[in-house]
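For this depiction, one protein chain was excluded, whereas all remaining protein chains were kept in their positions.
== chain A ==
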Amino acid sequence: RDFNERCAQCSEVNWGLTDGGRFYCRSCHNVTERTREVVNTDFITNSRVQTISKGSRKQEKNDGGSEWYICEGFQLVLKKQVEALEALGVCPQMKDEILCNFWRCYLQKSKQAYCKRPAGEAVKALSVCESSTDVDSDPERPSLLHLLSLSESEGDLQTDCSFASSVSKVSESTSVYSGSVDGSLYLMKSQKEKLRMTMPMTLSFCYMALLWMREPITLSELLRYVVEGHIPYLNVFQHFPEKMKLCGLDLKIFCVESWPVYEEVFNKMHELAAYLDLPRFPDITESCFLHPDMLCMKYLMEANLPDELHNWTCRVVKKIGIGEVDFLTLVPGNKSTRKVKYDVLAAAVIVVVLKLLFLLDDHYECFSVISFISSQTKVYIFYSGGPYFEFKKWYEVVKHSLDVQQKKLDEERAKYLWRCEKPLFYSVKNKAKVLKRRQMVVNLQNQFGKLSSSVQRAEKPNPSSFQLSWSEKNTDGSCFHRHSLKGILQEKRGLLTTMNPDYWLCTVKLCNEKLCGHLAHYKEVEFPQSYHFVLGLFSFLLQVQPSYIHDEVCMIEHKLFNKKLYKKLKYNTVLRK
């Protein structure tokens, strides 16, 4: 780890790094053959490692900052994130072994470190603009606006333009494109050849590590923890040390103004896994949390559905083979298999099971005999075990809670504070303006904060795996876990089967995902309200778009009814099971 060897010439342990990435002894200037390694994830604490600067560049800038590379910044971000995950109960091995190695592998592949000549070397000339003549006379220097537009991060065009123009107007005074050494190069890199690191990608790294470790955190949960603030993401740069000054183009890279979307993080993760040439991930077996049987159980509980439904989800899983190890385990780079979204898949299985049992055509589930009788007499129909499950009642109870939670979520989203105390400025020029603005904002926030209602929630609530919870202790009968499915099942030849003989397919033909991005088109078709509701429920729980779950549902249905589909090619959407 730390380069602790004694120098061959002078026996001192006082090492520095040349630009070529080799260690040299500072006492006697003996250069070794050892190449630079990032010794541990705590770059900044290893102050013995320093770089020699070339003549034209200062070692320390006037504002007390020192040089830093973009990848160092991301390294810090990852460190913070994985520490937060540890605090949530993830095994510490993930940080020290898994993520660390992934990161090193990435740095190596993208030639940012661990190789003979780091790519950052070529870019040094761009980082500091020393005088305007240099800026104008270099014809190969890319325009700032061009750099800004290359960035993936959102920003408003106006700020970009004003920044660009403010920088170009500079004559005598120095300005910086970025606080980091390679900020501008970073944005210039074309995305295709090297997987450029972005903030959302840090979460892809985390998820990849979690998947490797088979930790019981799904991607949707991870993203929820991020949004709830348990995992640093939004303003994580404020934890950068003082010496790492952030300004200019760094902001484009590190400041996010939107929450990452499941799809984005998911797809990136797979790209990353392939890029790093990772081998087959550890097997996802039946005892893993990510196995559909396990996740279905969790989601059934959270959706307040009867435990008995679990038998059915397991049956479906088994029938279509999505519980197989080979199906579930990730093999990076294998383009023929569909990438598994464990959480969405489990939710989709439950939706399919509900369709199997209750049809969900806005009629059957509401007007079943049980419902009819009980609505007449206002009585739960009991058998010796407990009440029968009734869809309509379940719907009412869950809808109520869901509406309450959704309303709460909407308000929380409206109240997000995106800025942090650490002020951000594009250039030294507008620093004063930015600080002044910040001061005004703080004053106003204080003024109106005092007039706000009641006590503000000072701390985030503790992270919880469940968003909705239902207790059997409630006497109002709002918990449906123990309810029985007997009302809709019948025995046939010794097997329990559904009384509902029908099923309707969401779509008769699946689209080509590679062409149009989806397997099916949720918004363009009118589905029954019950179906919308059920999709909406899981959409809320997983915080993904309903269409996302709908795609998985279509996929499962097509696997399930595979044979029948090839027999009946007429566009008859109701099949007999």
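The working rule: a residue touches a chain if its C-beta (ideal position, glycine included) is under 8 Å from a C-beta of that chain, and two chains touch if they have at least 3 such contacts; residues count from 1.
Definition applied: contacts and distances are computed from a predicted model.
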{"item": "Listed names \"Protein YIPF\", \"TAF1A polymerase\", \"WD repeat-containing protein 46\" or \"PIGF protein\", with the criterion being the UniProt name of the chain not displayed", "value": "\"TAF1A polymerase\""}
{"item": "Contact partner of the left-out chain, one of A:447, A:471 or A:512", "value": "A:447"}
{"item": "Residue touching the undisplayed chain, where the options are A:411, A:476 or A:526", "value": "A:411"}
{"item": "Residues of chain A (touch criterion as defined above) contacting the omitted chain", "value": "154, 156-159, 162, 257-259, 261, 263-264, 410-411, 413-419, 434, 437-438, 440-441, 443-445, 447-454, 456, 517, 545"}
